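Of the protein chains in this complex, one is absent; all others appear in place.
And then chain A:
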Amino acid sequence: MAAGFKTVEPLEYYRRFLKENCRPDGRELGEFRTTTVNIGSISTADGSALVKLGNTTVICGVKAEFAAPPTDAPDKGYVVPNVDLPPLCSSRFRSGPPGEEAQVASQFIADVIENSQIIQKEDLCISPGKLVWVLYCDLICLDYDGNILDACTFALLAALKNVQLPEVIINEETALAEVNLKKKSYLNIRTHPVATSFAVFDDTLLIVDPTGEEEHLATGTLTIVMDEEGKLCCLHKPGGSGLTGAKLQDCMSRAVTRHKEVKKLMDEVIKSMKPK
């Protein structure tokens, strides 16, 4: 009987749960789904991470290649993110050129990298004006169940922490680059941006970490990206119902707690990886 009601009036069905301050999957309004992260699973990539946020699964692979630096910034490397939402993850995506959702997500990740200064682009320089590293970060969603931006940001951060770049020396006589694969070093990750997404219901209620169905029923979404000092890298609110300043403050405090949870999880995983 409940299943019938859910099909016919999904919004009313959902409101019944919200009135009791909980959600159909049993979570509180401010509770995140179980987050799991697996680092270094792709051996062919220079760095990789798989993040699962409930059912939402995103895998990030980072490949490093050589490139010539831009003429207006000869000592800066490149970080090129790309988010792919294949038809595998959800029936709403078709094969072919990237749809709007994928492009918006790619732009969001590019903005997070740029704003948070997660990597200093000067660190990627091998020889100013001649050779720099370019990091291609490919994020592929394997299962879409809402909150793709949080999962992508976390996967990117974990993969970048896992990236090991070999030492490169430019041979002065031949002017060729010699790569020493035996000597590898980790990237210098300066900040740890963590994204927290909210969905707005009926212009008043805010819930954290929406699932696919909740995103569909919501009247607006909000994503806050915060680093460890409490500084905001991104406040992404693409339209939707209005929010007052007070509601924003509540979201900020939730984002701060989430940052601590995520940082703790990642530190545990990195620690367990180190002896390898």
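Basically, a contact is a pair of C-beta atoms (placed from the backbone, for glycine too) under 8 Å apart; a residue touches a chain by one contact, two chains touch by 3 or more; residues count from 1.
Please note the rule applied: contacts and distances are computed from a predicted model.
Selecting from "Exosome complex component RRP46", "Translation initiation factor eIF2B subunit alpha", "Vacuolar protein sorting-associated protein 16 homolog" or "Origin recognition complex subunit 1", the unshown chain of this assembly corresponds to "Exosome complex component RRP46" (UniProt protein name).
Considering A:Val79, A:Ile126 or A:Cys233, the position touching the chain not shown turns out to be A:Cys233 (whole complex). Considering the whole complex, the residue from A:Asn55, A:Ser90, A:Gln103 or A:Ser127 that touches the absent chain is A:Gln103.
Of the listed residues A:Leu205, A:Leu248 or A:Ile270, the one in contact with the hidden chain in the full complex is A:Leu248. What chain A contributes to its contact with the hidden chain is residues 100, 103-104, 106-108, 110-111, 114-117, 219-220, 227, 230-245, 248-249, 252.
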